[in-house]
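Other chains of the complex are left out, but the ones given are in their true place.
The letters A, B, C and D name the chains in turn, as written, and every chain counts its residues from 1.
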Amino acid sequence: MRILIVNVNTTEAITQAIARQAQAVAAPGTEIVGLTPYFGTDSVEGNFESYLAAIAVMDRVLAYDQPYDAVIQAGYGEHGREGLQELLDVPVVDITDAGASAAMFLGHAYSVVTSLDRTVPLIEDRLKLSGLFARCASVRASGLGVLELESQPLRAVEAIVQQAEQAVREDKAEVICLGCGGMAGLDDQIRQRTGVPVVDGVTAAVKVAESLVQLGLSTSKVRTYATPRTKKIVGWPMQLGR
Amino acid sequence: MRILIVNVNTTEAITQAIARQAQAVAAPGTEIVGLTPYFGTDSVEGNFESYLAAIAVMDRVLAYDQPYDAVIQAGYGEHGREGLQELLDVPVVDITDAGASAAMFLGHAYSVVTSLDRTVPLIEDRLKLSGLFARCASVRASGLGVLELESQPLRAVEAIVQQAEQAVREDKAEVICLGCGGMAGLDDQIRQRTGVPVVDGVTAAVKVAESLVQLGLSTSKVRTYATPRTKKIVGWPMQLGR
Amino acid sequence: MRILIVNVNTTEAITQAIARQAQAVAAPGTEIVGLTPYFGTDSVEGNFESYLAAIAVMDRVLAYDQPYDAVIQAGYGEHGREGLQELLDVPVVDITDAGASAAMFLGHAYSVVTSLDRTVPLIEDRLKLSGLFARCASVRASGLGVLELESQPLRAVEAIVQQAEQAVREDKAEVICLGCGGMAGLDDQIRQRTGVPVVDGVTAAVKVAESLVQLGLSTSKVRTYATPRTKKIVGWPMQLGR
Amino acid sequence: MRILIVNVNTTEAITQAIARQAQAVAAPGTEIVGLTPYFGTDSVEGNFESYLAAIAVMDRVLAYDQPYDAVIQAGYGEHGREGLQELLDVPVVDITDAGASAAMFLGHAYSVVTSLDRTVPLIEDRLKLSGLFARCASVRASGLGVLELESQPLRAVEAIVQQAEQAVREDKAEVICLGCGGMAGLDDQIRQRTGVPVVDGVTAAVKVAESLVQLGLSTSKVRTYATPRTKKIVGWPMQLGR
């Protein structure tokens, strides 16, 4: 089984970290392929960048010319998953949804700890549309940008732990979701510090993707995610000649 | 006052129809400028196309090099409004929101009649995120595509009237919102046939945009719609050299 | 175009302040007529007074014998708008709804700052019924009564600014709605102090009313707001001989 | 114990029917006093009439100069209960709330059958504000006005039974609430025809009122229903010299 995991930003190092994280939990026989968009920003922290990433992710996946069994969109709270679901016949899993979904099997309420405060409403909105918000205790921001999480891991752990502890104590969260692709690998440290299960969306998404493939399930094509009607795309230079 | 009204598809005729419709209700002294995206599809009927349109609309607005006071995104239920709000300092009005907002001043519940069934969940989701769904009685599809609405106006009116009548009778709608930019101008006919107020999102949006400008109000920049952090956009050929 | 703006209390000075505020933003050619109810209390701060005001507003509007194009009910969170909508053929705009509706075009969440704590549930309930509560971050009370806002403007600005700042910082509001007719004119000062857009319901309502008139839209008469059945009103001395 | 039960319309025959119905289920020692408002309409079927009734009910209760232990407002889905709660120290029970509350002890979902379709949104809104709507399967209208229910009991039973049966079969109601004060006494017949419990709001309200009095409970005065501030009511000829 081959699973594509697509980063939402153009930072190759994050793609590699995500892919490693994914491969580490993959079943024997599952090949993880990390993809970096051909265009976009080196971190995604807001709506404009997220919309651009949505298209960049679709563009990158369409440009991949080998067979694959599922696609993971590895950005937390980003736009675009619905578009991929229309374009592809294989299952599409967003790490936001996979993380929340796993968390709900583990506790009565979960909180998300993400990077910047400005992305909190975006994450909340995505969880609402995904129908996974009813048991969300809170979405909290560490105040560190995506790249700072990468470059300053110690400070990142501290900032995230602090928010996670407040989520547990004040918001009554029983599980913490790491709300950022760039947080891959921090879950063990944070679990030890907070005493509650910590869900990493990337690894959760790998298991969801594998599960759907193994069960022979894929996106329903009867309505919302039906294949787009055949149309000419005008003036769009992307995904050509690749 | 100059208001940009941006079509979401690449069909120039629709842009012109929308702009005419907008100009017809504009206050004296308001100049309406219709913009057609440089890229995208000739109609937008689903998530992939809508995400592409989101970026195309932002690209087109950024390429406009004259001063302007407000921007209207003239696609019903489409993605992208939040990105424009981040990028611009002037008010941004989505016709979906403007239509629903006006409808709520007119009746206890409203219904939307749109083009294809596949876009219904998209519209419902956008209205939910906009916080304008609580009094939405239903979103109904006429079954005609965006371009068929343009090319077959008689058939379009019949199909829309039929859905509107069902919305009033069965779903208890008291107001009908025309759920498609391409329906501009059909409101009078449909009002006569159904006996309830019919809101056209385009004209409603013009009045909202004018109102916000006159009141000196624009997008809040403290959190969700703060200006994007300064970043290099990699590999993105759009909005260059225009 | 003539728009009636009806105060909910019997304090003539407040009526005049509201009318001035309204006229200041009205379009050329729009005449604002301020009306004071013939009966009621000199400020409205609770359910009993609000119910009395509801009837007093209807009574006052019915007693007005000149033609007019729209009516604005200028009380924040008060009862009665639905009754006016039944009685009149022209559009009726409540400043509560107009303020919230405008705020939702400006930010992801808004808060209301009102006078006394006891009116907070009343305002929340009115916003819920109007279907405009989903993006309301909070309703906060300055602790000052309606007439104190009038008589002690400096203290009022301080108290309101303090609540507005807490709304932005703690409740994550991105826009502030002034939740009291008597606050007319304070918006500029508060905007400068808080850094977020401040919506005054009175001015917002003027633009909504003008917009609906210009678009030829008025209250739907098919169900909730149908004209009352013809009945004799027994024992009611109001609105007679005026 | 003396309980005032106040009709919302001015039809004395309905007041008497309600009072008889109430007395029939009252505990030994409970005296029921039926009150008819001094002003208003002979039936209440919409918002204007309901707002007028709200004031008329408060006026009538304030004019009653004997001691009493509780007040029942006997109009289904009408405005005003919150005002009475402010004005009085004794418990106030609305038959809408009492009926829904009883119904929720009897089945998983209940439906209301009322008089005219135009009052359905009013009833739904009142139930929403009362926090009793979550298990409401539907509010259905028999299509008969309040006075027709009185004057044509056979036709009324048929029309109500038909809606009740549809509520059970289609909306999955397990209990029916009679949604109109004027339906008092029809419950037995309808129960026999539909096979589900039928709750009459009037009798339910008597038991709630008695219960609250016996438990020594009354309206909380700390916030929403605090006694109105002392103010002069200007120009209001009601409740004077009675």
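Keep in mind that, in the parts below, a residue touches a chain if its C-beta (ideal position, glycine included) is under 8 Å from a C-beta of that chain, and two chains touch if they have at least 3 such contacts.
Only a predicted model underlies this, so the values are computations on that prediction, with no experimental measurement involved.
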- Message: Let me spell it out: one sequence, repeated, and 4 copies placed. What is the copy number of the whole complex?
- Response: 6
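Here, only the chains that are shown with their structure count from here on.
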- Which whole number of Å gives the spacing of the CA centres of chain B and chain D? 44
- Item | Touching two or more other chains - residues of chain B | 108, 172, 223-225
- So, in the complex, the side of chain A touching chain B is made of residues 10, 37-43, 45-52, 54-55, 58, 79-80, 82-83, 85-87, 117-118, 120-122, 125, 128-129, 145, 223-226, 228-229, 231-237
- Note on the structure: Within the complex, chain C is touched by chain B residues 25, 27, 91, 93, 97, 101-102, 104-108, 130-135, 168, 172, 174-175, 195-197, 199, 203-204, 207-208, 210-212, 214-215, 217-220, 222-225
